[in-house]
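What follows is one structure encoded as structure tokens, with my remarks underneath.
Removed from the display is one protein chain of the complex; every other protein chain stays in position.
Lettered A and B in written order, each chain numbered from 1.
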Amino acid sequence: MPGLRLTLQAVPPERVDLSPLTPDRIAGRSRAEVAALPLASGNRSLRVDAVFKLAGDPGPELVIEGDGSRLDRIGEAMTQGSIRLRGNAGAWLGVGMCGGTIEVEGSAGAYAGSGMQGGLLHVHQHAGDFLAAAAPGDHQGMRGGVLVVSGNAGARAGDRMRRGTLIIDGDVGDCCASRMVAGTIAVGGAVGRNAGLAMRRGTLLLRRPPAALLPTFNDCGVQVVPILRLLARAWRGLPGPFASLSAGDLRARRSMGDLANGGRGEILILLPD
Amino acid sequence: MLLRLKGGRCYDPAHGVDGVVRDLFVRDGVIIEPPPPGTRIEREIDLSGRVVMAGAIDMHTHIGGGKLNIARAMLPEDHRADPVAATAITRPSAGRAAPGTLATGYRYAEMGYTACFEPAILPVNARQAHMEMGDTPIVDKGGYVMLGSDDFLLRLLAAGAEQQLINDYVAWILNATHCIGIKVVNPGGISAFKFNQRRMDLDEQHPRYGVTPRDILRVLSRAVHELGVPHPLHVHSSNLGLPGNVDTTLGTIQASEGLPIHLTHIQFHSYGTEGDRKFSSAAARIAEAINATPNATCDVGQVLFGQTVTASGDSMAQHRNSGLANPGKFVIMDIECDAGCGVLPFKYRDQNFVNALQWAIGLEIFLLVQDPWRVFLTTDHPNGAPFTSYPHLIRLLMDRSFRKDRLAAINPAAQALTTLGTLDREYTLYEIAILTRAAPARLLGIASLGHLGPGAAADITVYRDDADRERMFAAPEYVFKDGELVVEQGRIVKLTWGRYHAVRPDYDRGIERRLREYCERYLTIRADHLRITEEEMHAFGHGAAVVPHPCRARS
Partner (left out) sequence: MIRNGVAIDDEFAEAFGMKATRVIITAHNPTWARHAAEAATGFATSVIACGCEAGIERELPPAETPDGRPGIAILLFAMSGKELAKQLERRIGQCVLTSPTSAAYAGIREGEPVALGKNLRFFGDGFQASKLIEGRRYWRIPVMDGEFVIEETTGVVGGVGGGNFLVLAATQPDALAACEAAITAMRRIPNVIMPFPGGVVRSGSKVGSRYKALIASTNDAFCPTIRGITNTALGPEVGSVMEIVIDGLTPEDISAAMRAGIDAVVGLGSARGIHRITAGNYGGKLGKYHFRLREIMA
């Protein structure tokens, strides 16, 4: 796919805000124009070519190479095209993303997918805390789209999530689905303490039972959950094991909560078919 | 150093100068008489073809104090969305509806404003407010201290205290808080709210103290008058935002009994109850009353569409509106049992009937009040809109066809209920200079601001003449503050810190013993600590001076 390739010259000494560099925002510009764009870094402003070596020309795909752990806000509010990181991403990866795809071959920092509204975001390794969570002051975390983390995620994943699908194939930290409003979170590995804290609605689907559920979640027994048939079909083609969820009836132990906050959320612990 | 600003077209209503081309001479930060021929001029800037006015004055803008800080804390999204990057001389800041102090100063200066007055300083919060204002760069500042729902005053009134005692209290408060005027917000209503009252009319007795808002208005406007404070009582009337509150507002004008009275954000107090939705414009009645009452002035509190935050001491009104918060979060709080505050984010939408009519009502008032010396250009920042929308508002006032285009785009039901489309008045540059310079300086009693005559502080704004008045007023070519070039081509080129303006009316020291006892018994802070020292003020304001303006006591 034609596109611009940005190679980090060195790990930047301060964090760099990469939000101006999305395929849709640089579309129609020349490589030289992109090279001259300002990037905020700390309280300074840097030219793109002071941070990266550039190759190729702006197109639907943008490739970023190098250890991007200090590159923040990659793909912010992007609407189309794709970004591929051959390395790690910093904080606020794909924040407010509306469409297109982001692939991170390494890991992502905190707040990846915060306020995400559409598109596909895939982190091949791990994600930090506040994955798909609400930014401070915001009422909603992830609001749409699909976010897949093939590795582990930190604490507060899906905090105030409102819509969309968050899949974590590995383990997830404490307070997963805290204050969740709606949407679906699926976790393949272990889940930390206080899953579903203050959860209002939505689904937390677990493959492994947690060590303990909050006392404000009540057991509703083992059930066939018909909606899982629809979700399983929608997930075909996504990366990771949730893509091969059985097409037939899926049984799960269903607990509803958080009864301290309305109690219409559900934690589904899948039973082997 | 002698600076000559050569050949600009000057608008200086304080001296009746309406677009006359002349040179201005500045020495030591002050505008001086033209020096004798042959005097050495160190610097000269050619302003031919440019429009020159004194620095603009915002006489009612919420730029500091407790509730603004609540708004800032409550709206991190406002700051995230609107960062201000550092430059070689400015520091980073952020925010639009509730900007940080630095962004506030930078943006005001970049628009050619050189003085801002914070209208709601509670005595107990004055120190914090002055710290924030002191940290607001470039512009001069001052504050109106808020009384009228404070327990001490209400007790005095309930006990039938003599006016002299009230005057002493008011004067002491002005001295202690370094303010330049007295503000009253929903007189007595904020207190009544805490006694579970949810609305309070002008002649309704306070459930505990038995006094009425009218009593409070009468006593405070008399105190301000007798102490000789130049700025009339600054009144945020009862029943803000309620349909039909026009009658309250007209009653409030009368309650001053002929003494000067300033009605703030009068747009929010000009509502009728006509029409299917029982909400209509009463701008014509209000304008008629203002036109007929020479002792009354008003600022508009214009609503402009978009996201903002409303921050008011009127906890009663804010509590009423809390369901309208957008995004849905709000704070209603008591402050030290002496006042309250309510902060709720709000999005004015042009397709919303009420918001659209509010927009039209504000503009009707601007166009129907005949005397530009008695109506002031405000959005009640940030309540009606952030102050950064002033250039847009100026264009609405100066450009009839622009205004009519905008009118055609608002909610159709609101269009049908406004006479705005029939109002053809266009403000002139001279009138804009009155609204934003000459009149506020005169109303505040500050002789050194708002004009271009000899002796004035050399706060001077230079615009490129542009038919698009919004573009013109958004980015002046040059802004001088005390004779120093602080903004060039819309960018800050020098950082200064302005000064405070205050009044220091005399009073009988006997009040202090009484206040000491009261504070000791009831407040969380002692009377001596309520008083802010001048050293503190200097420290807050990066060395800024506090300039006292004369009061001529009348009693």
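Methods note: contacts are C-beta pairs under 8 Å (C-beta built on N, C-alpha and C of every residue); 3 or more make two chains touch, one makes a residue touch a chain.
Small disclaimer: the values here were computed from a predicted structure and weren't measured.
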{"item": "Among the chains presented, those that the missing one touches", "value": "A"}
{"item": "Residue, one of A:Val11, A:Ala36, A:Ala55 or A:Val224, that touches the chain absent here", "value": "A:Val224"}
{"item": "Among A:Arg84, A:Arg163, A:Arg179 or A:Arg207, residue touching the chain not depicted", "value": "A:Arg163"}
{"item": "Absent-chain contact - pick from A:Arg5, A:Arg31, A:His124 or A:Arg201", "value": "A:Arg201"}
{"item": "Missing-partner contacts on subunit A, residue numbers", "value": "144, 163-164, 182-184, 201, 203, 223-227, 229-231, 233-234, 247-248, 264, 266"}
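Convention: only the chains that are shown with their structure count from here on.
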{"item": "Distance between the centres, which are taken as Cα means, of subunit B and subunit A, whole angstrom", "value": "45"}
{"item": "Parts of subunit B lying in touch with subunit A, wherever the complex brings them together", "value": "74-77, 80, 83, 85-86, 91-92, 327-329"}
{"item": "Subunit B contact footprint on subunit A (complex, rising order)", "value": "40, 43-45, 135-139"}
